[in-house]
Every structure is written in structure tokens, then in C-alpha cells.
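All protein chains but one are shown at their positions in the complex.
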Amino acid sequence: MLIQAIITGLLLGGIYAVYSAGFSLIFGVMGVVNIAHGDLVMLGAFTSYWLFTLGHIDPFLSIPFSALTLFIVGYGIQRLIINRVVEAPPIMSYICTFGIHLIIANLALRLWTADYRSITTSYCGSHLECAGLVIPYARLATFGMAVVMVGGLYLFLNRTDIGRAIRATAQDREMARLMGVRANHVYAMTFGIGAAITGVAGSLISSYFVIYPQMGLSYTVTAFCVVVLGGMGYIPGALLGGLILGVLESLTATYWNAGMSSALTFFILFLMLIFMPAGITGKGIVE
Amino acid sequence: MTRMKRVTAILTIVGLLAGFVVVPAARCADKIQFGFSVPLTGIFGKAGKLVLDSYKLWAKKMNAEGGILIKGKRYPVELVYYDDKSDPGVSAKLVEKLITDDKVDLLLGGYGSSLVFAASAIAEKYKYPMISGGASSNKLFDRGFRYYFATLGKATEEVRGCVEMLKGLKPKPKTVAIVGSDILFTSLACEGFKKYSKEAGFKVIHFELFPIQLQDYTSMLLKVKKENPDVLLVGSHTLVAIKTVKALKAIDFSPKAVAFSYGPTVPDFVKSVGKLGEYVFAASEWTPVLPYKGPVFGTAAAFDKLYYKTFHRHPDYVEAAVAAAAVTQQLALQQLGLQPPYTEAKREALMKKLHDIDIKTFYGEVRFGKDGANVAHPPIAVQIQHGKVVTVYPKNVRQTAPIYPMPSWGHRK
Amino acid sequence: MGPEQNIILEGRGVSRYFGALAALSGIDFSLYEGEILGLIGPNGSGKTTLFNVIVGVCRPSEGKVFFEGRDISGMSPHRICQMGIAKTSQIVQPFTRMTVAENVLVGAMYGGGLPQKEAWEKTREILAFVNLDKVMNTPSGKISIPERRRLELARALATSAKVILLDENMAGLNPNEIEEALDLLRAIRERGVTLMVVEHIMRAVMGISDRMIVFNYGEKIAEGTPREVAENPSVIRAYLGDKYA
Amino acid sequence: MLEVKNLNAGYGPVQVLWDISLEVGKGQVVTVMGPNGAGKSTLLKSILNLTTRVKPKGEAIILDGKDITRLPPEMMVKEGVAFIPEGARVFPEMSVLDNLLMGAYVPQARPHRGENLEKVFSLFPHLSERVHQKAKTLSGGERQAVAIGRALMSHPKLLLMDEPSLGLHPLLVSHTFKAIEKINRQGVTVLLAEQNVFFALEISHRAYVLESGRIILEGEGKALLKEDYIKKAYLAM
Partner (left out) sequence: MIQTPPGRAFTLPRKAVLLAAAVFVTLILVPAFCHQGYALRLMGMIFMGIALASCWNIMSGYTGYIDFGPAAYFGIGAYATALLMVRGGVPFFLSIVLGGVVAVAFAVPVGLPTLRLRGAYFAIATFAFAEATRQAVLEWDRVLGVNFFQGSHGITLPIGPTHQFFYYTFLVIMTVLFVITYLVERSRMGYALKAIHEAEDAAELIGVNTLKIKIYAYAISAFFTAVIGGVDAYWLTYITPNDVFSVHITIKMVIMCLLGGMGTLLGPVVGASFLTLISEPLWARFPYDYLIIIGVIIVLVIVAMPKGIVGTLLEWKVDSRGT
């Protein structure tokens, strides 16, 4: 029972990690708390949904499409809107991204109605059973993808020129510009990449969570928790934070009460901010 | 521009607000305006749209006949409605607007218990009868209101049919687990499941409510699986039902029966989960196969047909209850011969009439108790069989026998 | 007025570490009532850190600071300010959207503990004293650099401080302005305020200080009158390198 | 090589520089001296277009005959201008290697990464032992070396240096200046803003004295040392 709960939690945590990694990246580089983040998950999920419904493309295969779509969306949002408030006091970026949330979520509602949708693939629900433990294949694959995505993002930031430019811009925007980095472009790239990986998360969840236009905000909130747990702006922290949160929720739901899991999450989030603002890893950005 | 002038300008705007007096809309005496607030956006936006469609269908039907026939004269129906954004405060504001600003003749009910709560309080204050077809919280009826009615049964009653059906099955289930999301409607359904399960002699071995935001149900259901109940009862709406079914499959948990309070009857459900939705039970108040019949829409099947023709989808029991609410008010007006304009005295007469009304409609019999709840309506149970919603209880109206026990996941095609 | 021999502020073995780096190690110092004490040393030698420790911005890792005989180490900055120690910052931080007068007023009300009415009187008096009365109603973001420097001083004065710590208050001023600033510092001393001055402009600090302390690498390497300090070989080495020592 | 004419600049509404004109000849080291806050850093930043230009009339910044007055800062490095800021300002959370590689971010510098890295390591041999160390863990002198190396990685024609001696141990200061001299001999023109007049003037061909945002004096390197004004202002003699 305990092991099952932990495994379930880890599998869930992997998903949390992917969509939180994008959030963490955007915060770490630009200091923007992206309230529209969950809507990017929603857009990714819908991309997969439509490809599945109209083109019979498996959600796992639609990952490149949703990554590309979301990259374009993210790049555009940053270039057109957020670049104009990135130097302003942080409240501006919160409210601005909230405005963007309203626009995206309600446009989606307009286009796709409020229907609850979900993708039921042929292999949906088939699972691995060993030693009395149940491990759904789709989730296992998702978990694998999650680890690959977060690891890939980490490597991308550390090993490539653009990744290096992103980190440099985050640490000292002016100096980075003097190295020839077009800061606005790099910011837009960052947002695009953050959005793309979030879109991937959307595709990954599309096969086992329910998709609807208003789903975004709750994903944003989870991303808050994950990122604070792992250390804001620290990408590997998102993986750790996601896994911890997943296991925590699973354990509370298993041994106590599912109702308490979210109260407990917020309580822990609150305590973390007060006592360990840099997260469990101690590597988050602290203002 | 000096600061003084600017401040003056701003204060003038406030002053203008103070003088905010809305010119009453020009009225036309030979039609009847029905006003309602309904959630078109926000969390209830999806369901609210169904309510709106239902009223539109009714209005269209009436107007096709030239209007409601009252004392030999036909009065066309006009609907005046606003989106309350799923916000109770807005709902209250809108009902007040409908009454005092738009000066509508009569009201119709909205959707969602907390919204209807706020709206009906305003209706009560202004003495406007309100019949709701989209809210069933028990508490709505505990307030001693005289002007509030509902065609739906109380939320806890709704699930009675399901439990009674389970009681009659062979082999009789012994243990049940009840879970549900923690919003008013679904938690009341859980209460109802608990109450009737005890009455039916089932042992409730698990009872748990979870937050509506809960993203992943697997942990919670794994816990239930460990307790191995015969039946899983879920206080649900569509989203919860879809998530539950998918999680059940993911963890390979197949109790002998799964019953939902709401959700599987909504077309989204089968569309989303496909074959996974087979064999689940759901509570209902109405299905098109029922042998009900009445004025306006004719038989239940006729209503279904008309609805499908208009909106290209089949109505669920909420849509039927909503249309029935409008029909009930219409019949009361016709029986009383009350012609517009509707003064306070006429509205009071209407309210009194509704308290003794006993009519038969496509939705079944409508008879309100002292508290305004519909007491004549028997709860129904349905099951998903071959991707279709079929009525399996009560026995006298059922289309087919329930399939029980549900085949386990591994034994399905 | 020469320095009296009353110690008003005293540090004993004050150390401050940032991680492994010792920004201050074991500093002892005494500030006598009424004097002007100059603190010099190359950048990063610990002068600003010492100021921050005195006013409570950071706690001393070791050692204690006494003000009028009371241990003030570890107290919060506002408390220390209310007791009578004010500091001006190297980087001027005016409340840019408030007027010059309001900036000073905050100091008079909170640091000086005056009710609003008296605080206004005090503000006016101080603004006239530092020659800012003409710009008193200008938003403080819009005044010139010398004016900003004087505003920093005025805010510190408004708190009725007995000791004011000046952190490079003359940076960015031209020689004429430096002369004026020095005159102002002397006038402040005449008001009975004890000053502790960190300054890079040697000429200025040499000219005004009664005594000086020289820092290097977080340690005190010399102490004495300006002349004694200027002739101290270790000081010359620290400043100009071995070649000139 | 670099010609600045009638530059008026500052930050936002605050003007810091008034009518600055100066020239830097090819292959020279030119120093701008002046007290703290006189506007030396602002001058360098203005050349890089990082400040607000005030009252733009007849101002011009010409590099090798090309007008770069209004070029955005991120284009400067492509024109061959590299900047070493006050206090080094390395990217603290990045490794030494990443810092150096950032210097070679512009496309034209990327192919020369290898050779430039070698050049930097030969100039500052101890850096090669610390390539994977995070920059924030370095000492002041090492950071300065990284900053200089980072600037060299872009293969610059002109190097702008802001107070390279700031906060450094005197021994390291002379190292730094020796490095600057070496770099200059390899053909890089250097414009230096410096307080430490002895070291700076030792290696400079020409110098300007900046006070309160205006140039008040200019002359040949070591000759300036003899000026009374310098003695008085900076040596308090």
C-alpha cells in the first residue's frame, strides 16, 4: 500500500514537474509569475486532443506539434506584451499575465465550448502489474517523458549557446546585452521554450486527465507549489518539487483524506515561503 | 487643466452615478416577459447553457402557436436573460435588475444551487414566484420561502432510485463505498447515498469527500480498492464522473457496480470515456422513454425528438426539468386565467395556485410540497449499455434489466 | 571645539563574515563625542560593512557595539536610529515620489519621534540649514546630485541623531561642491552631532577629520591624526602599492 | 579609432555628462580619470548607448569611421567594442568557462573560440585550473581576470574598461595593468576609466580628466602626472 502510494505519487509528480519547469524557467529568467501558465497546459492538451480526434494521432506523437504551437504562442506573448512590462514593478507582470489568462481561457471557451473532453486511447488504462503494484503504462511513459524533458531543459540551458545566453540574461541583463545578446529576443525565446515544455505537459496529460477551457488556473496554482518547494527559478528543483508534491498528495489521499491534501499543500507552501524561501534545494532565487 | 478641475471631473462621474436612474423600457402589453439569470460563463457555464436552450425551446414552441393562450387571448413569450457569470452576487443583482429595471412580468429559475439561493432570495423579497429546474440543494427548501419551487427532487432524494435499484439486484451487494467532490450538489448526493444505503441495509465501509480541484483520483481510489466494496457510489458531476472512470481503469478497480449521481447522462461522458463508460449507473429524474405525457410538449419522447431536432443533441433530465418548470408556470397561469400585466396580487394568486397545483406533463407529475419541492416525482436509475443511456429502474418503466455485476476490466472486450 | 573625551560609540572585536569571507575581523574602535572620525581604506576593505553593523543592517558575527554604554548589537535598524544613530547611504535612496520636504519629514517623525506638526517645523528648519528650502516641494526624484547628497544628510539630521555615519557622502561632487559639503559637515558638528565619515576623496577626509582609522582587508591597519596616518608606511602601501612605500 | 563629439548624457531626467568630446587613436591606451561619481562610468556606458542621451544635438560617436551613436548596446560587440564593467560583473551563477564562452556569443567570434580561449588562459594561467568553478566563488582578482577574458573572447578592436583596479589587492592591480598593457600590445585599443592614476598613467598614451561630468584637462600620459592639479586632487599633497 505504501509503495503503491509512493509510486502513484511519483508518477503524478513527474507531470507536475514538467509543467512547473516552464513556470520556473520563466520566473527565473524574467521574474515573471506567469498566471496564464495553466492556460498553456490547456492549449497543449487541446492541441493533442484535436490531433487525436481529427487526425487520429496518438497523444505521445503529437508532442512535437504542441511544443511547436506553444513555442509560437509563448514567443508571441512575450514579444508583444510581456516585454513591455518586464522592467516594471512585478505586480504589473502578475496582472498582465492574469489578463492574458482571461483572454486565452475565454477564447478557448468561445472556440471549443465548455465541454469536458478527454482522449481515450486504445491502451488507456492498460497497466503493468508486478508484486501487487499497479503501474499504468501511459503514466509510466509520461513519467519517463517528464524526466527526459526536465533533464533536457537543464542540459539545454547549460550546454547550448542560447541556453547560456538565457542564463546570462537572467543574471545580468545589461552585461548580456553587451555580449551581443538581444535581450528581448532571448526573453521571448525563454518564454517560448517555457511554453513549449508546458505544451508538452499538456499533451502528456491529455490522455488521462480531463480537458476543458477553464482548467488552467488550478494548474497554475500547482505550479506555484511545485516551484516554491523546489526553489524558484532552479530547474532541477522543479523535478524534485514535483515529485515531492506528487508523493505528498498521494500519501495524504491514501492515509488520511483526499480533502486534506490540498489544504495541506497550501499550508506547506505557506510554511516553505516563510522558513525556506529558497526551496528544499536551497537553490531558488530569493529576493 | 488644473488639479481642481480634474478632481471635479472625477467627482462629477461619481455624482452622475448618484443620479443613475434607468429609464424603464417601453412595454408592450400583449406579450409576457419572462426574466431569468443563468450562468453562461464560469464554472456553471456549461450547464447554464443547457438551461437557456431549454427555455428557448419552450418559448419557440409557444410562439409558434402564437403565444400562451390565456382566457381566449394569445400572449407571445419573450425571454429576458443575463449571464450571472456563476457568481451568486451577480445572480442576485440580475434578478433585482430584471424585476426593478427591466420590469419583467414573471421569473424563471436559473441553474446552480448557490446561484439560485441568492436569486430566489430576491424573488421572495419582491414576491415573484420562481420555479427552478436546475437546482436541488436541500437547503433551498429549508428557508420557509413561499415563492420558491423546484421541479427537481431534493438532491439527496435524487439518488434514491439508484440505491433502491441496487437493493433489488442479485446477488444483493453488501458493502458500499461513497466518494464525492466537495461542492454543494455533489456532497448532498453523497449524503443521499449514505442515507439510502443505510436504509437499504448496505454497509457503508468508506465515505470520503475530496476537493473539486483534485487533479488525480488514483490515490484516493486505490485506498477504496483496498477496502474492496461491492459497490462504489460517487457524488459527481460530469467532470468527476469522467475522471473517476478513467482512474478506475488505470488502477484496475472494478467493483460489482459503480453509480454516479450525475454525469453519465451528459453526452460529454460517453464521448470522453468511450467504452470505459459501459455499465456504470447514474441517478436521473427523467429519461425520454418514460411514459409521461402532458400538454405543450406531449410525451416525453416527443420532447426528446423536438429537442434533438432543434439542438442536435438529446436532452438530459435537467433540460427536461427546466422546460417542465416553465410549462408548470404556464399551466398555472392558464388555469387561473391570469392575463398580464401581473400585479403583486396576481403574482400572489399564482404563488398560491402553484402550491396546490397537480398536473401531468411530459416530465411526469408535478406537485409541490409545502416547502416548494416537487414531491410527485420518482427518482430513476439509468445505466450505460452499448454507449447508450438506458433506463433500468423503476421496474415498471425500465427499458431493460440492469447488467450486474459489472464485468471486471480484464474481462471486457 | 575639540573632541571631548567622552566615548559615545564603541566597538569591541567586531567581526562580520559573509560565508568564508571576513569582511571585518576583530575591529575595535571608539568614537568620542563631538569629533569627526574619518574612515579610509581601499574599496572592499570593510568600511561600509562596519557602518552596516553599527546601524543594525547586519548583525556582527562576533563582537559587540556599544552606544552611550548600551549594547546595541543585533538591534533592528529603526530602533538604533531612534536611539540616535543615523546613516547616509553611498547609493542615495530618496523616496522619489515624495517631495524633498516629505522625505525629511519621515525622518523627523519616526527617527526623531516628533508629532507631525513639530516634525514639519523641524523639517523646515533642517531644510533651511542644508540649503534645500528652495526645492522642498519638488519630488525628490527630480533634484540634482549635490542636492540629493544634502537630502541624505537632512534626513539623517531630522532623526535628531547624536551620531551620523556618512558613507561617501561626497561622491560625485566637484571641488567647489566638496568645499560646500565640508563646510556643511563642520556646521553639523557645531550642532553637537558626532560624525563618522567614510570617504574616498582623501583631500576632503584629511581636511575635516579629527582622527582617522585606516582599513585594509577588513582589518584596522592604522589609527591617528590625519598627518600620522598619511605618513604611515602601511597606509601608503595599501593605497599606492609597494612601489611607493 | 574612436571619436566622441559633444556627448550629453545621463540617467532618466538626471544629466551627468556635459559636452564630452574625446579621441582614442588606434592601438593606444587612453585613460579617463576623475573622482568617484565624476561620470567616468557614465561616459563608458554612454558610448555603449546604455544611458539616456540628453538634448541630442550634434553628438556623434564614431568608431573606425562608422557612426555608432545610435546603435543598440547588443550590436556594439559586433562592431568590435567590448566592455569590462566596474567590479567585473561576471555572471555569478555560471562557470568560468561559461562566462568566457558568453564572451564569444556573437556569431563572428564563435569560430575563434578555441584560439581565443587559449589566449585568455595564456594571459591568466590560473584561470585554466578553475574552468568549472562558479564565478561567484572566485576572488576579486580572478573575477577581474574572467571579465577581461570574457571581453577578449569577442575578438574586440576596442576595449572599454571601467575601473579595473577597483577593490583589488595592490599586487593584483599591477597584474591587471600588466595584462592590459599586454593586450594593448597585441593590437587592441583600450579606453580606460580609472581612479588609480599612477598605474593608469603609467601605461596610457593619453589621458582626460573628468570632473562633475565635464572634461577639464587632457594630455599625454605621464606628463599629466606632473600637473599640480592631479597631485592635489588625487594624492592630497
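Which chain is which? They are A, B, C and D, in the order written, and residues in each are numbered from 1.
Rule of thumb we're sticking to: contacts are C-beta pairs under 8 Å (C-beta built on N, C-alpha and C of every residue); 3 or more make two chains touch, one makes a residue touch a chain.
Computed from a predicted structure; not experimentally measured.
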Visible contact partners (per top-of-document touch definition) of the missing chain: A, B, C
Option from C:87, C:122, C:149 or C:200 whose C-beta touches the chain left out: C:87
Residue of C:102, C:125 or C:177 in touch with the missing chain, whole complex considered: C:102
In chain B, positions touching the absent partner: 1, 3-4, 6-8, 10-11, 13-15, 17-22, 40-41, 82-83, 85, 87-89, 92-93, 96-101, 114, 117-118, 121, 124-126, 137, 139, 142-143, 182-184, 187-188, 209, 211-212
Touch residues of chain A, complete complex, unshown partner: 27, 31, 33, 81, 84-85, 88-92, 94-96, 98-103, 105-107, 109-110, 217, 221, 224-225, 228, 232, 257, 259-260, 262-263, 266-267, 269-270, 273-274, 277, 286-287
Where the unshown chain meets chain C, residue by residue: 55, 57, 76-79, 81-82, 86-87, 89, 93-99, 101-102, 105-107, 109-113, 116, 119-120, 123-124, 136-137, 139, 142, 155-156, 158-159
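Here, only the chains that are shown with their structure count from here on.
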Most centrally placed chain - per-chain CA mean versus overall CA mean: A
Separation of chain B from chain C, taking each centre as the mean of its C-alpha atoms, in whole Å: 73
Two or more partner chains touched - positions in chain C: none
Multi-chain contact residues (two or more partners), chain A: none
Chain D to chain A touching residues, read off their complex: 48, 50, 72-78, 82-83, 85, 89, 91-94, 98, 101-103, 105-106, 110, 150, 154
List of chain D residues in touch with chain C within their complex: 13-14, 16, 35-39, 140, 166-167, 169-171, 173-174, 195, 198-199, 211-212, 232-236
Chain A contact footprint on chain B (complex, rising order): 41-43, 45-46, 49, 179, 182, 208-211, 213-216, 218-220, 222-223, 226, 238-239, 242-243, 246, 249-252, 268, 271-276, 409
